[in-house]
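Here it is, the structure in full.
One protein chain is absent from this view; the other protein chains keep their places.
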Amino acid sequence: MAAPLLDVQDLRTVFATKEGVVKAVDGVSFHLDAGETLGIVGESGCGKSVTAMSIMRLQRPGRVTGGKVLFKGRDLIQASEQEMREIRGKEISMIFQDPMTSFNPVFRTGWQVAEPLVLHKGLNRMKAMAEAVGLLGRVGIPAPAARARDYPHQFSGGMRQRAMIAMGLTTAPSVLIADEPTTALDVTIQAQILDLLRHVNKEFGTATILITHNLGVVAGMCERVMVMYAGKVVESGPTTDVFAHPKHPYTWSLLRSIPRLDDELHEPLRAIEGLPPSLVELPGGCAFHPRCSFMVDRCTKDIPSLNPVGETQLAACWVTQSGTELAHG
Amino acid sequence: MAEAARAHLKRAWTTSDPLLSARGLTVWFPVSSGLLQRTSAHVHAVDGVDLEIMQGETVGLVGESGCGKSTLGRTLIRLIDPTAGTIEFRGEDITHLRGEALRAKRREMAMIFQDPYSSLDPRQTVGDIIGEPIDIFGLAKGRERQDRIYELLGVVGMNPRFADRYPHEFSGGQRQRIGIARALAAEPSLIICDEPISALDVSIQAQIINLLERLQSKFELTYLFIAHDLSVVKHISDRVAVMYLGKIVETAPGRELYSHPRHPYTDSLLSAIPIPDPLVERGRERTILQGDVASPVNPPSGCRFRTRCPRAREQCADHEPPLDSFGPDHQAACFFPLD
Partner (left out) sequence: MDMPGGAFEGESHRPAQSYWNESWERLRANRIGVAAGVLLLVFALIALAAPLFSQFVTHFDPTRQHLLDNFRPPGRPYLLGTDELGRDTLTRLIYGGRVTLGVAFLTVALSLSLGSTVGLLAGYYGGWLDDVLMRIVDVFLAIPAIFLFILMSILFRPNAITLAAIIASVGWGGVARLVRGEVLSVKQRDFILAARTIGARDVRVIFRHLLPNVLPVLIVAASLGVGQIILIEAALDFLGLGIQPPTPSWGNMLTNAESYFFHSTWLVVFPGITIFLTVLASNIFGNAVRDAFDPRLK
């Protein structure tokens, strides 16, 4: 089996705050193979964005305090800033939730898409612009030559996101990290953008990490999924397996609490009680135990490690690791 | 089973006349430009909307950005003045009500806001925030007022001790509960819920939805539930109205909207909503729309959806489709509806 394209091992990132040290990413490990789409799903504060930023070494004011990020065999955590600049935007690209703030409002959009080509590929301006226009067309922007001369504020939200995707693809990177790329968009535009990302993944062969809190998006887009809670990975595996039989109570409860469009009967939602934990005052043992309906004594004392549960999945839960099935909590 | 129980509870306080009804409701906002700031155009935020909300019902209002749903919600309770049309509350025309008469009506109509971080005054204690409607209408004083505030906190699932605290000490979900308690304080009959859970974490959303449903039974409330997430709206609503560029394009009971949508926009909206089930998601037939939503300043002639509609024909540009009936409580405005 070929080595994974991106191999994150025990990544740890902390933030110093007035209330104490926040372990935003607390021992996160996962891998990404060439061409595949991995979803990282979780709620606000779970560490999914910080993980992505740490991979890109853009986590400041946080600090990476441990772990490795092996990209094509090289540890990015140890790389110099100069080396990272070579990689960012060229080999690993990132697109964000708010395309308005990712674009510089005083430069034309076409030029911003072309700039990485000039910087990384050494093309001259005219050639870079021509390629940029071509890319804008391929991401579905109509009349790309004309639109390339427009400024970012003249684009609608969906079009800007397309332009940002184009910007992320100019150098044909091996990895594309998309951090909540459709959260700020209307649902019909979201469908268009997700369609585009699927298309990009197929046509360009770019491995994609899709970060989102929307389980529906993950279900449709990602081959594998990783669920995060309070800075740790609590479950991972093939999307079909994780959704069909989740092996962590958080995943399990979350799936049961979301109203589904195709729900038949009307019953009260099975909400997860309680609140997400404060990252400064984490509960002892498993961070989810105060809200967990399957909790046993051990959960309050020992932090569960991520281990295989079932054939294809990993879960960080004492209860499921000991063989118990999750049903009717 | 559960459905029947709800229907029975609803009937206990339902009347045959609508609690709130709007006819031809239109809200246009002027757009000024040029050296002298003359009004050059108008934003057609809401354009000729008819809507009836029966007592005890939950009507869902769904649509994407720019469709006018928030404007409609606020106009219905007269936070915004309509440009044309009428609004009736309990049979009384409130369209042009002003001053004290309008304020008196405010007791009956409450609102819950989207952003839990800006909808509570950071300078007031939680108790004062919740107590303010009580003070404004002089409903209780002193000890009785305090008791009422504690009771309201309890009803929304918060510790009464929190009355002395300030909003910034609470999470988004808790702040939303405080906002709900404030909305209940003057004992309203109608609550406009303007995207009440969009800004909350997924695991908290279900808690708030359940709370709103419990409160509806307990206090015999009527809801207008505005949201862009059709999954949530379908779950909580009895009937759903779909808006596009200032018009209601389809209205139907939730389940029927999902199983038999008639308007092409409804169909594409349903098609676009991801379902958290990989097997279902990957097997779905998608109707993906081209292009962006047209501008509400210069809406397309005839049917406003025609510029993105896969079924559009010439007729659609010439005339605006009227709302046709497709069954009890099911209406759609389209010349070429889906079967």
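Think of it as A and B in the order they're written, each chain with its own count starting at 1.
Here, contacts are C-beta pairs under 8 Å (C-beta built on N, C-alpha and C of every residue); 3 or more make two chains touch, one makes a residue touch a chain.
This structure is a prediction, so every number in the text was calculated from the model and none was measured.
**Student:** Based on the whole complex, identify which of B:171, B:198 or B:217 touches the chain you can't see.
**Tutor:** Residue touching the chain left out of view: B:171.
**Student:** Specify the residue from the set A:8, A:22 or A:123 that touches the hidden chain.
**Tutor:** Reading the full complex, the residue touching the unseen chain is A:22.
**Student:** Touching the left-out chain: which of B:107, B:145, B:284 or B:311?
**Tutor:** Checking the options B:107, B:145, B:284 or B:311, the one contacting the hidden chain is B:107.
**Student:** Which subunit B residues would touch the chain omitted from the figure, given the whole complex?
**Tutor:** So the residues of subunit B touching the missing chain come out as 77, 79, 103-104, 106-107, 109-111, 113-115, 118-123, 125, 132-133, 136-137, 159, 164-166, 168-171, 173-174, 179, 182, 185-186.
Methods note: only the chains that are shown with their structure count from here on.
**Student:** On a C-alpha centroid basis, what's the spacing between subunit A and subunit B, in Å?
**Tutor:** Comparing mean C-alpha positions, subunit B is 32 Å from subunit A.
**Student:** What part of subunit A is in contact with subunit B in the complex they form?
**Tutor:** These residues of subunit A touch subunit B: 43-44, 142, 156, 158-159, 186-192, 194-195, 213-220, 239-240, 243-244, 253-255, 257-263, 265-273, 275-276.
**Student:** Touching residues of subunit B toward subunit A in the complex: what are they?
**Tutor:** So the residues of subunit B touching subunit A come out as 1-3, 6, 64-65, 171, 173-174, 201-207, 209-210, 213, 228-232, 234-236, 258, 268-282, 286, 288-289, 291-293.
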